[in-house]
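Removed from the display is one protein chain of the complex; every other protein chain stays in position.
== subunit A ==
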């Protein structure tokens, strides 16, 4: 068996989720190759080559892949697919954008967001906002899947010395182009990779009040997240949404502040190791999953928390 991983990167560097995918691939078993499709992506390819247990890194460096548009990358992957038994992509917005196109072009179904490897053809994945876990078995010759990074440990980022093989294939769809992007700038760790996450909900009242959470986050080296209600209300940008239809997080410590605990929110954070809830309503469902619940007004509790840390 051999496995191709579509890496997550920003051309210069590799995103940590790639390491979790390598672990998933090791559990499947077989040779592991990594694809870096980008522009001026030598940096990301070099980082990929040092991951332990990787056979080779395929670097497709071309303007067509600069923004990893799904139309272009999917055709590249299909061209490379021959001989691979599994093609893995991260369950990120980039991975989810590309992998289903690959699957459709190869004429197979996709397994979305797998959380465990039971056998080389059998996997577990959450359905219904994580309220049920399905075991699915694929008879397809090539298994295309997205992987939930937080469900697998990170592989060693160092110790490997894989060869980097250049791939000159260029696929450029004529009818799509990149216009621009507005990326959130933050010195804090990435939400899905942080070991501590503090999230605010509608109870925060407005965007300025998130500063209270930022201060705690600075002390804990935490990332800051939010509920859908806080994003919809315009308190904070969309990239902070945690939940069934936002980001899935599983940190060591998750602190939910002014969040009621709707099933859609729980779906995105209930695999956290320790959960803290601060809410003034003692009946709030979030307390049913919290290891430590504090019934309090957040505007008093959060500044005090910051002081005591």
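Here is the rule we go by: a contact is a pair of C-beta atoms (placed from the backbone, for glycine too) under 8 Å apart; a residue touches a chain by one contact, two chains touch by 3 or more; residues count from 1.
Note that contacts and distances are computed from a predicted model.
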Protein name, per the UniProt record, of whichever chain is missing from view ("Spermidine/putrescine import ATP-binding protein PotA", "ABC transporter", "NADH-quinone oxidoreductase subunit NuoB" or "Electron transfer flavoprotein subunit beta"): "Electron transfer flavoprotein subunit beta"
Which residue of A:7, A:23 or A:74 touches the chain not shown here: A:74
Residue ranges of subunit A at the interface with the undisplayed chain: 67, 69-71, 74, 92-94, 96-105, 107-113, 122, 126-140, 173-184, 192, 196, 220, 228, 231-232, 237-239, 244-245, 247, 252-253, 263-264, 270, 273-276, 282, 287-296, 301, 304-305, 308-309
